[in-house]
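Pasting a structure here, questions to come.
Every protein chain except one is present and positioned as in the full complex.
The block that comes next holds chain A.
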Amino acid sequence: MKTIIVACGGGIATSQTVAVKLENLLADRGLRGSVSVEAININSIPTYIKSADVYVSIAQHGEAQYDIPTFSGIPFLTGMGAEDEFAKILTALGEG
């Protein structure tokens, strides 16, 4: 099982919305069973980052850098560029 973590600043509502959108996109490709998506508070990243394969960020770019592939969650909020960003995430997961 691969893991995507999604974090937004402070609250969790935005990251959960993006997480569900990612889950739906994964389901469309039959990957729902092989990739899990977790919405977390930005302060929890250090705890979760070790077991995650991909980090989808909704907080400010450049706030902190992590050693795993990091992508923007914003396209999944605006709809603009969502397919491109999702394709990159799949490639990073080795599912592209």
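Rule of thumb we're sticking to: a contact is a pair of C-beta atoms (placed from the backbone, for glycine too) under 8 Å apart; a residue touches a chain by one contact, two chains touch by 3 or more; residues count from 1.
To be clear about the criterion, contacts and distances are computed from a predicted model.
Remark: of the listed names "CheR-type MCP methyltransferase", "Histidine kinase/HSP90-like ATPase domain-containing protein", "PTS sugar transporter subunit IIA" or "Tryptophan synthase beta chain", the one matching the undisplayed chain in UniProt is "PTS sugar transporter subunit IIA". Taking the complete complex into account, A:Ile58 is the one of A:Ile4, A:Val37, A:Ile58 or A:Ile89 that touches the chain left out. Where chain A meets the chain that is not shown, the touching residues are 8-14, 16-17, 20-21, 57-61, 72-74, 77-80, 82.
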